[in-house]
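Just one protein chain is left out here, and the rest sit where they should.
Order of writing sets the chain letters: A, B and C. Residues in each chain are counted from 1.
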Amino acid sequence: MNVLFAIIQTLLFIALAPLLAGWVKWCKCHLQNRRAPSLLQPYRDLIKLTHKQPVVSKDASWLFIIAPYIIFSTTALAVSVVPLLAVDLPTASSADVIVLVGFLAFARFFLVLAGLDVGTAFGGMGSSREMTISAMAEPAMLMAVFTLTMTASTTNLSFAIDHVLQEGLVLRPSFIFSLSALMLVAVAETGRIPVDNPATHLELTMIHEAMILEYSGRHLALIEWASQLKLMLYGVLIANIFFPWGIAETFSLSVLGYGLLAIMGKLALLVVVLAISETLLAKMRLFRVQEFLSFAYLLGLLGMLSHIILEAAH
Amino acid sequence: MGIENLDHYSQIILSLAALVMLSSFIMLAQGRLLRLVFVFAVQGFMLVSATAIAAYSFNNPHLYISAAITLALKVIFIPWMLRRHILKLNMHRDVEALNNKTAIMMGGASLVVFSYYVLHPIMQNSSMVLLNALSLSLAVILLGMLLMISHHQAIAHVVGFMSIENGLFFAATVSTNGMPMVVELGVAFDVLVAAVLFGIFFLHINSSIDSLDVDKMNRLNEVDQ
Amino acid sequence: MIPAYLLLLLPLLGILYFGLLGHKEDVGKQNIRFNGVTLLLSLWLAVNVFLSGTILSADQYFIVDSFNVYLIVLTAFVGFTTSIFSAPYMAHEQEIGKLTANRLRLYYSMYQGFMFAMYLVLTTNNMGIMWVAMEAATLATVLLVSLYRTPESIEAAWKYFILCGVGIAQALFGTILLYYAAIQISDVDNALTWSVLYENAKLLDPEILEIAFVFMLIGYGTKIGLVPLHNWLPDAHSEGPTPMSAVLSGLLLNDALYAVVRNKMLIDGATDSHIAGYLMMGFGMLSFLVAAFFLHRQKDIKRLFSYSSIEHMGLMTFAFGIGTPFATFAALLHMTVHSLTKSAIFVTVGHAAQISGTQSIEKIRGLIKTQPQVGWGLLIGTLAIAGFPPFGVFASEFLVLLATMQSYPWLAPFLLLGIGIACAGLFRNIQPMVYGEKPEGQQAVQANLWPVMIHLAIVLWLGLAMPDFLADWFTQATILISGSAPL
Partner (left out) sequence: MILFLAYAAVLLSFLSGILALLMRQHCSVIKWVHYCCTKRPDWQQRLNNWLEQSVYPQRIQQLSFICLGMAGVFAMIAGVGGLMSEQAMTAQLPLGLPWLPWHVRFDSLSGLFFLIIGIAIFAVSCYGPGYVKGNNEQEHPFAVLGLFSGLFIAGMLLVLLADDAFFFMISWELMSVASYFLVAFQHENSANRHAAFIYLIMAEGGAIAIILAFGVLASFSDGGAFTFDALRNASLSDTWASVAFVLALVGFGMKAGLVPLHVWLPEAHPVAPSHISALMSGVMLKVAVYGLIRFSFDLLGDIQWQWGVALMIIGAISALGGILYAMMQPNLKRLLAYSSVENIGIIFMVLGLSMIFVAKGHPTLAALGFVAALFHAFNHALFKNLLFLGAGIIQHQVHSLNIDDMGGLIKRMPHTSKLFLIACMSISSLPLFNGFVSEWLAFQAALQVGVLDDAVLRSLVPVMAAALALTAALAAACFVKLFGMMFLGLPRTRHAAKAEETQDKGMLFSLSLLAGLCFLFGIFPGLMINLLDNVALQLLGHSLPNATAAGWLWLTPVSAEKASYSAPIVLFLAAIAGGISYRYLRRDPAMALRESETWDCGFGGLTPRMQYTSSAFTMPFRRIFSKVWIIDETITKQPGTMPLQVTDIHYELHVSDHSWPKLYQPIEKSVNRIARLVSRMQTGNIRVYLSYSFFTLIFLLWVIS
């Protein structure tokens, strides 16, 4: 039963991710006074891409071809350990939050290699920038996550969320800091403004797009899907860790349905915040990103310190 | 106990000791090689006299033998050899310019005081002759070294070296009535061989650097140029 | 006692033999034979001592105890192996016209003369004779230093002669003072006899002895090469023929130290102030450190290793100065391994200089490529002398360190600092010589490297596993010198 539920939840996660991406676009368009595409546009794009014949450079190696599958499956694996609807998730015990970060690193590793594989300047540029940003973001993210795991004294996401839920509403200064840190990291990791602009193909600024420039057809579809998954993953992490209320604690259908509604509501709200910030902010220069991320790290650190100094039982 | 209480032999010995020391001072100030060698021979002679008197007064016949050896070596053979080399190498007209002669003499004088200072505590139980003789011979040794330090002619170095030997010999004779015979003979043999070797070296040095100035022998140095 | 007499007699004969017939063809081999026989004699003597303990000759002029018998064997051994090296080496020197037959005659005759003087220093029981023999050793070697008659060699010989002469004169004054102290308590005949003095050391006037020791230390210390009395040493080592450097470093310095230690034993018997030990420690440490720095600036390969000798003699002096059984044991061991290693190094250095036709470090290059045995010999010898395990030098240095830790822990860092600096100094010079490409025109030479291999093998053996009989021997000598056994 549990296992079945885990599979269903993961599939649901994967299925909903493009919708979230569509919602982001919709919000942004409306905020910027543009006509918005349909909420389902990302699904259409994916389907279209999977039905196109992929073109592969003659200089590409096998790594280029298998990379999209690896990227997609590791990202899928990552989402499979994040409780979406219900707290109790059996897969969470096979991989905790550190492994989750590891999965993302795994996907990134291959994404970057794929960017380098063909041997164009764009690929190298994108790869180099991607690695730079992720290297800076990782410690900040772990700092934020550690605050949570130390509070809950577990690295298992299921147990951690359960712990927050059981505690009820406690206003923890450390959580405020970690939340902000995690949000900044999420912006950087998912390639949103002000770190990267997902909508542009201007070579001097792009990061993510530069790496996948050579991809087409189903390969591109997988990579796009994986990045939508990642966006949703961060959203769910933020939503369910810091505001776990509404998540199902039992497996009755109604509770689960309620949980689904709750998470969708929380994500929708988060996306609105994201869209507003993307509309208000301009993209930063590449070398300003480190300041952005070190600020995130500082927040994470402050969160940790306030956990240790202000909240710990002496 | 003052000198007036000693017997005459001891008084003579002490006087000779003073003269030996004086000769050391004269050598220290001497710039001409022939005179240096002459003074050295005189010093040797006074040593021989002192030894002979000591042999007589202590009734120690084997000191006669050492006196004879000294006479042959230090008064006759070595001065003769040095003189021959000086003449042969045409150095008898050279005058060594000694810097700071006064300072050296004052230094020498303080060495004498120092010798007393060093040996005084350990000699408190011994006779005055002994103390004085030992102190003076130590002074002669130190003056010999000072001679070598202040002069830069190889021959002067040999004279200095031999005058150190004189000092040692004097110490051995007066303070201890001479060393055992075997040792004395061995020492004498060494001195003889050394003297011969010195002669050989003068020739070598002269042929290699065209003079006997030891200051010119400084190829083997490690100072930055 | 017979082997001891024979041991002294044979080199005496050798002086005459080579003095008369030294210009003959196979003179090098004759020299090997002479030294071979003395080696056998020394072993015979050693067995005697081993079986029956200290041997004192009837007239008390000679003494052979466990301290000096091992030095005698060492002397004979190094003399023997060096003669093996010297035969082809000197023949080569004659071939290239650096030496005439007459000089070769002088060389072999004086080689024996030097060996005689060494045996005499070691076997005599009379402090006066010891002095005479020590001076005789200078006289025998001074002409060898100037054997090549170059301006540099004459300069070196002159300095050697004067400095050691003046130095040793001071030792004579010390001996006279000792004699003076001795005749207060014993009869004139035995007043310089070491064994008698040693038994009655308590009765000797300590203040006289202390002053006497200062003179002895300055005197014999000049021969040991203690800083700042060492200045003759690098000159003499670098300018003489290489076999001479080998025996100077391997033997003469040891024997001078032997003389100092014999005297120290008397002083320690007479007084409890340990002043002799402090002086030796001070000089030893100073020499050790200063020589280590000197190593960094050498341009001549033989000078380099002569400074290394100063360094190691400093270390031994230091260890003897500490005076605990442990330190003494270490010093004795170090004496042995240093002699063996250093003479082996000089053998390879000699060949290296012949290969490249110069002693200048800058011009010797690519030895391993030119003649691998010589290059590796030099490199491994240097490793051994720098105190790398598993060679015996490491074992002895380790023990010295241990002894220092026990008695004067605050000095241990200095010791180690010196070892490190010396190691750097050696290798910054050695590496470029042995490694790299072979320069133009450098040719391999006829070389007999058995001495090197044997010496290094023994040193290695001592480092890995000291045989029991040798350990016993050292222990005996330690008991003799410092009163009790280590551990």
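Some notes on this structure:
Rule of thumb we're sticking to: a residue touches a chain if its C-beta (ideal position, glycine included) is under 8 Å from a C-beta of that chain, and two chains touch if they have at least 3 such contacts.
If you're wondering where the values come from, they're calculated on a predicted model, not measured in any experiment.
With respect to the full assembly, the chain omitted from this view is in touch with A, B, C. The hidden chain makes contact, of the residues A:213, A:262 or A:275, with A:213. Across A:12, A:36, A:142 or A:284, the residue that sits in touch with the chain not pictured is A:142.
Within the full complex, the residue among B:146, B:171, B:191 or B:212 touching the omitted chain is B:146.
Check C:423, C:445 or C:459 against the missing chain and you find that the one touching it is C:423. As for the chain not pictured, it touches subunit C at residues 158-159, 162-163, 166-167, 170, 210-211, 214-215, 217-218, 222, 227-229, 231-232, 234, 275, 279, 290, 293-297, 368-369, 383, 386, 388-390, 394-395, 398-399, 401-402, 405-406, 409, 412-413, 416-417, 419-421, 423-425, 427-428, 431-432, 435-437, 463-466, 468, 471, 475, 486-487. What subunit A contributes to its contact with the hidden chain is residues 50-51, 53-59, 61-63, 65, 69-70, 72-74, 76-77, 80, 91, 93-96, 98-99, 102-103, 105-106, 108-109, 112-113, 116-121, 123-125, 127-129, 131-132, 134-143, 146, 149-150, 153-156, 159, 213-214, 217-218, 222, 286-287, 290, 297, 300-301, 304-305, 308-309, 312.
Contact residues of subunit B toward the unshown chain are 114, 117-118, 121, 142, 145-146, 148-150, 152, 157, 214-215, 217-224.
The rule we apply is simple: only the chains that are shown with their structure count from here on.
Taken together, the touching pairs give a contact graph of some other shape, not a line, ring, star or complete one. At the centre of the protein atoms shown, by the Cα-centroid criterion, sits C. The two chains most heavily joined by C-beta contacts are B-C. With centres computed as the average of Cα coordinates, no chain lies farther from subunit A than B. Annotation: 78 Å between the Cα-based centres of subunit A and subunit C.
Between subunit A and subunit B the centroid-to-centroid distance comes to 100 Å (mean Cα coordinates, whole Å). Not a single residue position of subunit C touches two or more of the other chains.
Across the complex, subunit B meets subunit C through its residues 118-119, 121-122, 134, 137-138, 141, 145, 148, 154, 157, 161, 164-165, 167-168, 171-172, 175-177, 179-180, 182-183, 186-187, 189-190, 193-194, 197-198, 200-201, 204-205, 208-209, 214, 217-220, 222. Against subunit B, in their complex, subunit C makes its touches with residues 126, 128-129, 131-133, 135-136, 139, 142-143, 146, 149-152, 154-159, 161-162, 165-166, 169-170, 172-173, 176, 179-180, 183, 188-189, 191-192, 205, 207-208, 211, 234-235, 238-239, 294, 297-298.
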